[in-house]
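Let me begin by presenting the structure, written as structure tokens, before commenting on it.
One chain of protein is taken out of this complex; the other chains stay put.
Let's turn to subunit A:
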Amino acid sequence: MKIDWAALGAVFGVSLVATVALVGLFTLGIAGLSKQETASANGGSAVLARTGAYACFALCAAAVAYGIYLIVT
């Protein structure tokens, strides 16, 4: 009986980092969008916030694409 602790540890580490990073990015994206919407409602614009938000969402989309790639291969 040999328990592959290293693999289990790796699964733990990768899952934790991936989950927290993705959820964090996504939340930043949402916060950015929200800021931009508030700004435009007040007649201004928040280009930086919007660009940042889209960048965050793009990274999340890339992660999803990588997930699909992992499933397919």
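FYI, contacts are C-beta pairs under 8 Å (C-beta built on N, C-alpha and C of every residue); 3 or more make two chains touch, one makes a residue touch a chain; residues count from 1.
Heads up, the rule we're going with is that contacts and distances are computed from a predicted model.
The chain that is not shown carries the UniProt protein name "Phosphate transporter", picked from "Phosphate transporter", "Simple sugar transport system substrate-binding protein", "histidine kinase" or "Peptidoglycan-associated lipoprotein". Although one chain is not shown, part of subunit A still touches it, namely residues 1-4, 7-8, 10-12, 14-16, 18-20, 22-24, 26-31, 33-35, 37-38, 60, 64, 67-68, 70-73.
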